[in-house]
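Here the complex is missing a single protein chain, while all its other protein chains stay put.
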Amino acid sequence: MRKDERGFIVKRGFILLCVLALVLSLGGTVLADNVIKIGAIYPFTGPMAGTAQMLKNGVLMAVDIINNKHDFDFLFADTEGIPSLNGAKIEVIFADSAGDPKTGMSEAERLITSEGVVALVGCYQSSVTKTASQAAERYGIPFVNGDSSSPQLTERNFKWFFRSDPHDGLYVRQQFEHLVELEKQTGESLRRIGLVYENTETGSNVAKATEELAKEFGFELVEKIAYTTGATNLSSESTRLMASKPDVVMMGAYISDQILFAKTFKTMRFAPKVWHNTGAPGEPDFIDSLKGDANYLFLRQGFCADQVENKPVLVEVLQRFRDKFGHEMMADAVRSFHAPIVLADAINRAGSTEPEAIRQALLETDIPGKYCLSPWEGIKFDPETHQNIYGKYIICQIQEETFYTVFPSAFATRGPVFPFPAWEDR
Amino acid sequence: MPKISRKTVLTVLLYLGIVAITPLCSKAPFYRHVLIMVGLYGLLGVAWNIMGGYTGLYSFGQSAYFGIGAYTSTMLLVKAGVSPWIGMICGGILAAIVAAGVAYPCSRLRGPYFTIASQAVARTFQILMTNWDYVEGAIGIPLPLMADTWWLMQFKGKMPYHIIIFSLLGIAILVCYYIERSRTGYYFRAIRDSEEVASSLGIDTVRQRIIAAMVSAFFTAVAGTFYAQYVLYIDPESVTQHALSIEIVMVAAVGGAGTIWGPVLGAAILMPISQYARALLGGAGRGIDLILYGIIIMLIAVVRPTGILGFFQRKPAIEGEGGDDIGTTITASTGTDDEVRGSAGQS
Partner (left out) sequence: MNVGLVQALLSGLLMGFVYSLIALGLSLIYGVMDVVNFAHGEFLMLGMFLAYWFSVLFRLDPLISIFIIIPLLFVVGVGVYKGLIKRILNGTRISQILTTFGLSVFMANMAMFLWTPNYRLAERTLTRATGDLPIFGVHVGIPEVIASLGSIIVFALAYYLIRFTRTGRAIQATSIDSEGARLVGINIDNIYAITFGLGISCVGAAGVLLATFYYIFPYVGTFFSMIAFATVALGGFGSVEGSFVAGILIGIIESLGGFFISPAVKYAIVFMTYMVVIILRPATGLFGW
């Protein structure tokens, strides 16, 4: 017994020490001179962790361009740091939301008050962005979002919230425009739509927009299937969808389920004429894991690597990204890339890190299209909603295990493969 | 009613003292947020403990009641402008009614069967909420930002939330004291030790189990309302998720199930560890904080199988100070597994 007791005391002391060490080390944030801190919140743990790494690298790429000299034509490329603030460097402090709204909120508060960030970017999942931007609103700190697509975010008319990326409503509209164009090109009817979406915030928003716009464009929704994310088996979903004989499948899924859907469709030999998707197939693992089975899907993207033809600066940025991180810059990294650039531009014009000054400068943001990696005419925020009025998507198709832009025609580098080839003929 | 002893007065004063002093140590909102999380999870742990700790029925479905609390008050506020305080009571009552409805058919379930059943109910509830358009389904409900008033339970600062959650926790603890000393508490423990024996002593075990479930659900729902008012955004994924149910069990288990202060202590230990570990290591994006969290939980379980509260109690309380007597039974009767298993109602 006595020996046991001593053991307990030692262990008890050890655990207490651990706790103490954790608490103490928190206080040890050192403030460096001439550094502007920006907070970035992403879901580094949980099922979205892979995407979070891509988003993080996009932010770091932007910071690299802002902080260092580069020999290509881009915002802040020829200077080091923020010129109007004596070359002050941008430092990004990353925080983990774990995909949880409550954590997103508290991390935003911590970044603002304990880390002293002057602005926030993030948080990918719209539910987390909602609460984190509420915190920013309460503290009066600018929040620039480049990677959440829920329409509600900019419908709140927040004073401090800005979004460079387009939202789900816009993208579904473009999808229908694409379908109309496809009908014109091929003369085939694509009026029967089968809608499949994950039962989450994003999926439900996509579904809502699709339902509304299908009516507006005169398409018929023949099946509407909500499924549970992380389902172990998607055969009943696929079977139902197949039974409704749609011309077009419109899918709002996350990459994991998207992989499983592709495999299930293949097994069942289900090949609708068009298979349209959200950004999920644009995740780096999608083509890697599915190889040839990933071909001929259409997906919305904020960016596609083939756009180098239209935008020479991309060559340099993409190369730089490859060197720095050892992998390709994918659409998610481009989305998160814009936010720090927008912020740095505003801080530079404001010549100050005062929140109100940055906010005023953000309202006057007018970044020309050539400094956007996405194929936009530029970045300019709506004075009421603070949504980027130029934000829009392109529609890509996977061909030969690579992404090619197929719509709008101004950006298209290839014609679409239509219809979706039968699985056995590949 | 038990007599008010000096120990009770001291405990109350100590509680009030700690609650009043801790937020003043630092003005950092993150620090205060951690304290509020301690209060919130403390309340959830205490609520779980009323059923899990005393009657030995381990619910892994508390998230359903949390969700009912969050959604009831929020819907009342958004659709009818009802004060969250009233919504809190309504949510609590609704949750208690639902809990009774679930507890009755489940009243013959023991051990892991009960645990899985509670999980199944909560998961089903989550699926229903996700698909119910009237409550905005998966999109969730943002609470309207309104004036800072006590009536609307909405504040810019953290202190009012701190006061509210620790008052609620205080009330829950008082209820626990009352239960522990009352005949009901005696019935609960009898059920935990052996349902057969309890029922042969003439205790209406079904009735007692339903009472425990109702009280537990009530406080869990109250915590749900507080969460909604604090975070100002609810969706099925955050207020009805299974991970929440597990976190609640962790808090109670780490501190010491079956004791009044165990769950509070568990929250006071786990919340700072997980929050600060994430703040420190989470940004690296490799899950290191959660690896540590897993190790710490395993360590606690192996070193202190009855919870941390034993750290501070040299001698385990003999006269039924809740769960620690489970521990005593084990160390005293080395090996007879049946006694240990009896604690989970399994024979």
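Going by the order they are written in, the chains are A and B; count residues from 1 in each one.
Going forward, a contact is a pair of C-beta atoms (placed from the backbone, for glycine too) under 8 Å apart; a residue touches a chain by one contact, two chains touch by 3 or more.
All figures in this text were calculated on a predicted structure; none of them were measured in a lab.
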item	value
Among B:A47, B:A190, B:I203 or B:M250, the residue in touch with the chain that has been omitted	B:M250
Selected residue (touches chain absent from view) among B:I93, B:L109 or B:L152	B:L109
Selected residue (touches chain absent from view) among A:F76, A:F176 or A:Y227	A:Y227
Touching the absent chain when the full complex is considered, from B:T11, B:S26 or B:N131	B:N131
Touch list for chain B against the chain that is not drawn	52, 58, 105-106, 108-113, 115-117, 119-121, 123-124, 127-128, 130-131, 242, 246, 249-250, 252-254, 257, 286-288, 290-291, 293-298, 300-302, 304-307, 323, 326-327, 330, 334-337, 340-341, 343-344, 346
For chain A, the residues touching the chain missing from this view	45-47, 49-50, 52-53, 199, 225-228, 230-233, 235-237, 239-240, 242-243, 255-256, 259-260, 263, 266-269, 283-286, 288-290
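In this text, only the chains that are shown with their structure count from here on.
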item	value
Complex contacts: residues of chain A adjacent to chain B	8, 11-12, 15, 18-19, 22-23, 25-26, 42, 44-45, 49, 52-53, 56, 93-96, 98, 100-103, 105-107, 109-110, 113-114, 127, 130-131, 134, 137-138, 150, 152, 156, 199-201, 203-205, 208, 226, 228
Chain A contact footprint on chain B (complex, rising order)	28-30, 33, 37, 127, 130-131, 137-140, 142, 145, 156, 227, 230-233, 235, 237-238, 269, 272-273, 275-280, 282-287, 289-290, 296, 299-300, 303, 311
